[in-house]
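Right, one structure below, let's go through it.
The complex is shown incomplete by one protein chain, all other protein chains being positioned as in the whole.
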Amino acid sequence: MNFVQRLGNNTLDQLRGWGHAALFFWEMLLAVPAALSRFGLVVAQIYAIGNRSLVIILASGLAVGFVLALQMYYALVTYGAAESLGLIVNLSLVRELGPVVTGLLFAGRAGTSLTAEIGLMKAGEQIAAMELMAIDPKARVLVPRLIGGVVSMPILAVLFSAVGILGAWVVAVKMIGVDSGNFWSIMQTQVDVWRDVGNGVIKSIVFGVICTVVALYQGFETEATPEGVAYATTRTVVISSLWILGMDFILTALMFSTP
Amino acid sequence: MGKKGVETLVGLFVLLGVAGLAFLALKAANLGSLTGADSYSVQARFDNIGGLKPRAAVRSAGVTVGRVSSIVLDPKTFQGVVTLDIERTYNFPKDTAAKILTAGLLGDQYVGLEPGGDDKNLVAGETIAQTQSAVVLENLIGQFLTTQADDAGSASGAASGAKK
Partner (left out) sequence: MNSDTFIEIEHVSFGYDPSRLILKDISLKFPRGKVTAILGGSGCGKTTLLRLIGGVYPANSGRVVFDGDVINTRDKAQTYKLRRRLGMLFQFGALFTDLTVFENVAFPLREHTALPEDMIRDIVLMKLNAVGLRGAAALRISEVSGGMARRIALARAIALDPELIMYDEPFAGLDLISMGVAAKLIRTLNDVTDATSLVVSHDVAECMAISDFVVLMATGGRIVAQGRPEELMASDDPETRQFVRGEPDGPVKFHYPAPPMDADFGLSAQAATP
């Protein structure tokens, strides 16, 4: 096969892969009503995905808040604008770092766990067994996890930002000595709840959908071997992360292009 | 852990999320001061609004009494028409002056209200008659240079002509 043929084949394979993934997503959407009627399953998944990620998200949020406060202070103090520290930290977190960093952490923690779980279920023929019992594995296994992920992500992102702001307050007010009143009041006048907080929440919902769908797809389509599952979890993290960063650019351009 | 336990924890998780969102919206953003229910609108016209933006503060004696709700250009007079939402608890006399001021040296711009002495108060929908536009830096520099040039001209004129 010469170079052109190979290129053509690879492109076609890639297209087929995307089409396959899109069909997969569509079939999952169709099964959402069925999964919602089994609300207990969804709740169990929110616990597995959301609650279990709380520790790392809160810890990271706090750490990022600390560091942001320090770094931004050094930058702002040269312009005599140290009082705006709260505002800068808030906007950085709520608009960008909250959704994006939470998304990346989510892909790493919850995404890989989902991929491995589904992949191993497939390897152990549990999915096939369910099919032969006339139970749709998408509605029973996959979609509850999808809903769990889409519900958990925005909550985690909001908590990341909130904890980050509190952490920044501790560093700014208690350690550096920025005025507490100014810290909050300048923030309160300049941060718009719909434009900044609201758009941040929208971003985190989009990232939640992307990460969860990618994780479930990779797990579902993996080869039923240990190497296959390991490879699939790597792909989940890589693909989710690239999509998050790409979509973040597009969403930021759409949402924040006018001051 | 039993099913009830899981449900409780998930409920707490969601509650935590709502609390976080409420914190962000109220304490860390401007939702608290966006309540427009108990406010009334008046208008003010400026030749130049400078850097004034919607949702900027309206202050009197430094106290925030309202918000700028919209800014549009009047196509006939080519003035900027600024709509102010003032809280109902504050009433200002009809001859109140509105100035566009800057908070601090490099801060954001806001509308300052200086009350007059009229017996009657401003009512919703009325227009503030006395306004002072924002200070535009370029104009200020231009003025300064012109004054300098004048002084230099008159100084040399005085030096070469009769004493003052």
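As written, the chain order gives the labels A and B, with residue 1 at the start of each chain.
In this section, contacts are C-beta pairs under 8 Å (C-beta built on N, C-alpha and C of every residue); 3 or more make two chains touch, one makes a residue touch a chain.
The model shown is predicted, which means the values in this text are computed figures rather than measured ones.
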item: Shown chains that the omitted chain touches within the full complex; value: A
item: Residue among A:Gly17, A:Gly80 or A:Gly124 touching the omitted chain; value: A:Gly124
item: Residue of A:Ala22, A:Ile135 or A:Met175 in touch with the missing chain, whole complex considered; value: A:Ile135
item: For chain A, residues in touch with the removed chain; value: 120-121, 124-126, 128-129, 131-135, 140
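Everything that follows uses one rule, which is that only the chains that are shown with their structure count from here on.
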item: Chain A and chain B: spacing of chain centres that average the CA atoms, whole Å; value: 38
item: Chain A partner contacts - residues on chain B that touch it in the complex; value: 3, 6-7, 9-10, 13-14, 16-17, 20-21, 23-25, 27-34, 55, 57, 106, 108
item: Contacting residues of chain A [partner chain B, same complex]; value: 40, 43-44, 46-47, 50-51, 54, 79-81, 90, 94, 151-152, 154-156, 158-159, 161-163, 165, 184, 187-193, 196-197, 201
